[in-house]
Structures are given as C-alpha cells and as structure tokens.
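What follows is a single structure, written as structure tokens, with notes after it.
Every protein chain of the complex appears in place save one, which is left out.
Presenting chain A:
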Amino acid sequence: MTKAANMTMTGARMVVQALKDHGVEVVFGYPGGAVLPIYDEIFQQNDIRHILVRHEQGAVHMAEGYARSTGKPGVVLVTSGPGATNAVTGLTDALLDSIPLVVLTGQVPTFMIGTDGFQEADTIGITRPCTKHNWLVKDTADLASTIHTAFHVATSGRPGPVLIDIPKDVQFATAQYTTKEISRAPHYQPRVKGDMEQITRLVEMMEAAERPVFYTGGGVINSGPEASRILRELVAGTDFPITSTLMGLGSYPASGKNWLGMLGMHGLYEANLAMHGCDLMINVGARFDDRITGRVKDFSPHSKKAHIDIDPSSINKVIRVDVPIVGDVGNVLADVLALWKSRGSKTNKAGLAKWWKQINEWRAVECLNYKPSTKTIKPQYALQRLEALTKGMDRYITTEVGQHQMWAAQYLGFEDPNRWMTSGGLGTMGYGLPASIGVQIAHPEALVVNVAGEASWLMNMQEMGTAMQFRAPVKQFILNNERLGMVRQWQELLHGERYSHSWSESLPDFVKLAEAFGCKGLKCSDPKDLDDAIMEMIRYDGPVIFDCLVEKHENCFPMIPSGKPHNEMLLGEADTQGVIGAKGAVLV
C-alpha cells in the first residue's frame, strides 16, 4: 500500500499521485485553462518530469517515441478543446501502431458540459474511434480508479492509447484516493496463452514444411524483449527464413543469417518472393496489412498459414488462415519452441536446403542496387553511410513518412527491438521529429537520429524548441529532395507524370533555421563531404538539423504496384544496371 491510501485529496493531486503509483517519470504536455489545477500540482513536486511541447500533436508523438523505445506507456497531459483536438492525430497513430499511451485531457466543468463553453469540445465523442477506450470522469471519487484502469487497458492485450477527460471541477473537488491495490480489478483481461491444440498443429506443420517462412510484425516488439529472444532461438533452431513488416524491424537482427529483409510494397525481392512461394507462412504478431498483402486474391497462393496474434479481430480479417492462435506472441512462441524441441527438433532438411538455394538465387538479384553517383548524394547512399558510421553505437532511429522512411527501412540494419520508431499504420508525416525527442528523453545518452524528408519534417518543426529547452541532442537527418518524393513517385508511375503539387517550394534555409533555434545546422550536397558531415552531426553535443541535399528524382524500389501480387514487383532502376536485363519497368 502506498502512503496515499485512504487519504483525502483534490482530483488534481490524485492525478499526480496515480501517475507516481504507476511509475511514471515523464509527462509530455501543454497547459491550458482546463488543466491548471493539475499543472499546479505538477509545480509542487519533483518526481515527475514535465516536458513542455510546442504543439499537442508533438506531445503525443513524443509519448509514442518514449513508449516504443522503453516498452513503458507514454503519458500526455493537455487542455480541453484545441488541446484535445490537436492530440487526435497522435492518438490515431498510436491506435494503428498499437502503442500504449495514457492521455489526460482537461474539460470544462461538469455543469458547463454541453453549453458550448470556452474551449469546450466533445473530447470523448471525438476520440472514441481513435482510442482503445476513453473515460469522462464526472466524480472525483472515481478519478483514481479510472486512471488505474486506464493504465491496465493501455498496456494489456493489444496495447493502445487511452484517454481520460477530466472536467475542471472534478480536479478541484476532494475525495478519498483509491490505491491501485484496492481498485476493483477490471474485467478486461485478454487471453495471453495460446491454444495447445493449434500450437501442436503448427509444430507438426513446421516439422514437415518444405518452404517455410516466418512473417513477423510489431506484435513481437510489443510483447517485450523476451519475445524477440525466443523468436531468435526458434529461427536459429529451425533454420527457417524470416522477414518482417516495417513495424517489426529489430525483433530479429538484420545481421542474422536467416534474415530476408523487410517485406511489403517496398520490401525486398527475396522477402516478397519467399512470401509468395512458401508452403508454410508463420505470421507472428503481424496483421496482413494491405501494404503487405498486395492483391489479396493472389497473396501467397500455395501456403498454409498460421497466425499468432493477441487480438482475435486480427485473425481472418483480411486473409483466411489455417492455424489461428490467439495469445501473446512471447507466450505462444515459448510454447511452440518447447513443444518443437520436445518432439525432437525436427525439420524437413532436404526441403529446406532446396528452399534456401532458391532464396539465395533471389538474394543474388540484389534488389537494393541503385545507380551510384559521384556528383549528387543518392538518398540510398546517404543512408548507407549513416548506417556504416553509426553501426555499433547505442543508436535509435525515428523517421517521418515517405520515400526516406522506406529507404531507412531498407538500408539501415536493426539488431535489437525498440530501436526503430516509425509511423507504420497511419503514415503520419510530422511523426519523426517529436518521436525522436521522446526517445531521447528516455535515453539521454544514446544517439537518436530522425531520418526525415524535408516536407514531413516541416510539419512539426516547432518541436525543435522543445529539443533545445530540454537539451535533447536529437539529430535531424533530412534527406532534402525538394519534393514530396513518394507522392511524386506515384504521380510519375501512375498518373502520367503530372506532378500535381508535389514539390516543396519556398523551403527555409535549414542551417539558418537551426541557428534561429539555437542549435547546429549542417548542409551537405557533395557525396565526398558526406562522411565528415555525418561525423560532425554525431559528435556535436546538442540538437542538429542536417540538410542533406539529395538526388531530386530518385524513386524507391523495389515496389509492388497497388493491386498487384508479390511476384509482380518492380525492380525499377536496378533494371538499368542490367540486373534483370529488360529496359524500363519490369514486371518480374
């Protein structure tokens, strides 16, 4: 029992007390009229650090970065009305990527709700579809237990953002504090242990499969580091190839010998063809997203599919599977591994040897080849150099959304989980800069790089002020092509080269912008200077805005055009090097 048991206190103090009881160290937020009592309590204590953001969207993305890099829930505190509506994009982002957040919003006093009061918005109504759950607390006596339930809901089962709307009179009123221990256990208790019958079926299939593949996703990361450890042991033991979604990068090390690289629309040739040609697909904590499956009808037509997911609604949503296993990834993988070992650690060795021979032929295509240049910095080259120069460092990467994001996923190698923070499901431009600050707050000594495009980066650039104020030495590595590159690429390939509004005009001078914020600005346009500039960025003790001027019309390949199956992949510019041999776009 904490000291706070049976104590009477104001709602505002309850908020701070409950956060402490849940081990919260950092809150990202922005004050306003409807949360002033809570800010007053924050002022009078030193256990919880408050990071003052510049825009509420930034607060939510910071909390996401914090959560994804630590495995702990991120906490946000914003005011009513615009404070809450500004948080909506971040909430939706966290919902789609299953990131645990507890967001506290102020609300007008209960007796004013519904009167169109100043800074009143129907926060519960607005955020209902973009949270895992939300609560309006109308009675101070319910506040503490609601916060306890909120932490439970955010972090259990499939994690996600939750929101608690707290009217100002509820913050002022007093009631008895309900501790975590005496708070009623919520009935929400998702199943974590997989069905042994289905697990047995999966193990039998694994023993016989000729062309198996592990298809892993963000669920492995969300399940915790132990899930990644068991996955690695299972892959090493079975010698099955493994690919991952954008969300799952790092659960299996990029340097591992069974690693095929990322799959999906801009995934690697060998990964996508392995998915298409396999006879056993083992989906571990991924959700058959449309960027992964391509044309559903032709998705991996000859395989038996197993799907491990903690969320029953993910199973059979898009793709019918043969072996559904509802449970926590770490828990289920441990059972799979134990059973497979107890049955003699059998695999179809002859089949696997043939399968690896085939995969190695696909690997030999070297789908990530691009036409190098000595005059301009190719974005792929910039990322290769970033990778080479930061390899082995205590490194965290965040990204914005677009071509640079896909290149980062292709060319950077992740050895561990929780090192890669990117907006996968929602594709939120403006995610990376605030997320990098959240990561840096959690890991003050680490190297945190936001791989960005100039257009995305501008969407939340005000947060450089937050980075400066809280001495978060985040490195903003902007691949500046003066284009909305991914939009431009689609227009080139699919809309007759009509480049409707896909260039960035009137860009700021990023070096001067850095100086205006009081941090360091770097600019590089010559491949020869790139290494030195990257090293300067890494060595600088403080935030850096790195304006890396890259080739303007580079396209991101490989690419599976919309509505195409995995085996109709464009290798694009690699073709010009004669790897495939045909001119122009080749449908493999």
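To be clear about the criterion, a residue touches a chain if its C-beta (ideal position, glycine included) is under 8 Å from a C-beta of that chain, and two chains touch if they have at least 3 such contacts; residues count from 1.
Operating definition for what follows: contacts and distances are computed from a predicted model.
Set against the options "Sugar ABC transporter permease", "Cytochrome c oxidase subunit 1", "ATP-binding cassette domain-containing protein" or "Acetolactate synthase small subunit", the UniProt name belonging to the omitted chain is "Acetolactate synthase small subunit".
When the full complex is taken into account, the listed residue touching the unshown chain is A:His495, out of A:His495, A:Lys512 or A:Lys528. Within the complete assembly, A:His187 is the residue of A:His187, A:Lys357 or A:His501 that touches the hidden chain.
Annotation: of A:Leu101, A:Ala121, A:Val153 or A:Met205, A:Val153 touches the absent chain (contact as defined above).
Within the complete assembly, A:Ser562 is the residue of A:Asn6, A:Gln469 or A:Ser562 that touches the hidden chain.
Interface with the hidden chain, as seen from chain A, comprises residues 124-125, 128-129, 132-133, 136, 153, 157-158, 186-188, 190, 290, 294-297, 311-313, 315-317, 320, 490, 492-497, 555, 561-563, 572-573, 584-585.
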